[in-house]
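For reference, the structure I am asking about is given below.
And now, subunit A:
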Amino acid sequence: MALGETAPIIGIAFADILFVMLAAVMLGSALMVVLLRDIIRSGLAMIVCFAALAGIYVLLQAPLVAAAQVLVYIGAISVLILFAIMLTQTKAGPARLVFQTQSAAAAVAAIVLALVVAVAVGATDWGEVGERMHTATDTLARVLFDEFVLPFEVVSVLLLAAVIGAVYLAKREESGPS
Partner candidate 1 sequence: MINSLDAYLVLSALLFAIGTFGFLARRNAISMLMSIELMLNAVNLAIVAFGAFIPGLAVDASVIAIIVMAVAAAEATVGLAIVIAIFRNRRTPLVDEYDAMRR
Partner candidate 2 sequence: MDRVLKRRLKERFGDVLTGPIRQRHDETEMRIAARDVQDVMRALHDDPTFDFRFLSDLAGVDTGSHMQAVYHLWSATTADWLRVVADDLDRARPRVPSVTFLWKGAEWMEREAYDMFGIVFEGNRDLRRIYMPPDYESFPLRKDFYLADDAARSPGAGVRHMEQSHAPHNATADALVRKTNA
């Protein structure tokens, strides 16, 4: 998209407005994921979070990663999680989510973690920080199937193993315990 011009009247770059909006949506929905009491809604909030993240990838000039994000995370993983939620919902399992007793401690730990990382990011000089670069799809493909061909193959084997393992785990034994 031909963004980058300054927005009229307010004088802020489009990219910055979009970044702030997407970041707000992402963080808000991420908080909903961990705080909502209805598990299906928190799953749906996770989808919103992923969609906002895909938007941020577009801002970072990585459209292929953004498309993969939508395809893999929203189209596959989220749907899988929604499936699992619907399968594990019965009389025995309440729909409402309950927090652990240590949730207060967890909140403190998370805030401390965020602060520490933020301070570290601010204090570090990242060296040659340049302008944002556009990643061309064909260069990416060339690198993926050239330099990264071994990791690529390893990942495909991993995926195969995961599929077989998941099928084995989730398959119901015919004479299993009822």
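Per the selection procedure, all candidates are chains of the complex that A comes from, given by their letters.
Basically, a contact is a pair of C-beta atoms (placed from the backbone, for glycine too) under 8 Å apart; a residue touches a chain by one contact, two chains touch by 3 or more; residues count from 1.
Please read these numbers as outputs of a predicted model, since none were measured by experiment.
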item	value
Which of 1 or 2 touches subunit A - same complex, any copy	1
Complex contacts: residues of subunit A adjacent to candidate 1	13, 15-16, 19-20, 23, 26-27, 30-31, 33-34, 39, 42-43, 46, 49-50, 53, 56-57, 60-62, 64-65, 68-69, 72-73, 76-77, 80-81, 83-85, 87-88, 90, 92-93, 97-100, 102-103, 105-107, 109-111, 113-114, 117-118, 121-122, 126-130, 132-133, 135, 139-140, 143-144, 147-148, 151-152, 155-156, 158-159, 161-163, 165-167, 169-170, 172, 176-177
